[in-house]
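Excerpt of the complex: some chains, original placement.
Lettered A and B in written order, each chain numbered from 1.
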Amino acid sequence: MSRISLAQANAIIAAALDKGGALGLKPLSVAVLDAGGHLIAFARQDGASTLRLQIASGKAGGALALGISSRKIADMAAERPSFVASLGPIAPHGVIPAAGGVIVVDGEGAPIGAVGVTGDTSDNDEICALAGIAAAGLTAQG
Amino acid sequence: MSRISLAQANAIIAAALDKGGALGLKPLSVAVLDAGGHLIAFARQDGASTLRLQIASGKAGGALALGISSRKIADMAAERPSFVASLGPIAPHGVIPAAGGVIVVDGEGAPIGAVGVTGDTSDNDEICALAGIAAAGLTAQG
């Protein structure tokens, strides 16, 4: 398995949104990207604000760009803020330093894509991203 | 009805992709935007190339930007190529002069969003956009 199919991406989104509903979270937006950082599927729930595509994609795309979750990029930004800030203008898909962007890996640990969730706290966003990946039978980067 | 809901956007995408399947078209990508040009939902079928979000959004967002379908923008580009080319760098959501971007209107004819389809010929892309809008019980700009 070297790609996330559209069917799998839709399953990720549906499960992530279900998780948000079960937890009573604010309106969420979910982006699923392929390994190159290009969007496969996206959904923005009613009532969400306008920048959600960019934030969700920037969490997931930033994760792919650096090879680590956006939670770890947030940690990196706390230690090296100027370095992380310098990536924004040169990263085609953005780099958002906040939890909620998770890399999806194949059986050998290689990235096959990433999921980005935004709308609630970044901790809750990440819970929903992980729930979506698991529900689709895929594996999040450890 | 002043907004396209996520449920309606998903219905548009499902029906547009069904239409493409029924017609035996190449892999399609479908973007549904709100009236301000911000993405509500998106799907890119397996096998589609990487720039499809930007093309689908640029057809739909360009239609909203100018208030006419991307088919009419293509006609405009044939007559006034330099004018249409000049819009690209200044349009936040892009302007793609090719059929497949269709404005969705409310009962008074005001835009409530737009649909952009890309992947096959632009004529076929537009057929699928219109099929999606109709299947969701919405109205395409006349």
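Following the convention adopted for this analysis, a residue touches a chain if its C-beta (ideal position, glycine included) is under 8 Å from a C-beta of that chain, and two chains touch if they have at least 3 such contacts.
In this text, all values refer to a predicted model and were calculated from it rather than measured experimentally.
Asker: Copy number for the full complex, please, knowing 2 are shown in place.
Answerer: 4
Basically, only the chains that are shown with their structure count from here on.
Asker: Round to the nearest whole Å and give the separation of the Cα centres of subunit A and subunit B.
Answerer: A distance of 25 Å separates the two centres.
Asker: Which subunit A residues qualify as touching subunit B in the complex?
Answerer: For subunit A paired with subunit B, touching residues are 3, 5-6, 9-10, 34, 36, 38-46, 50-53.
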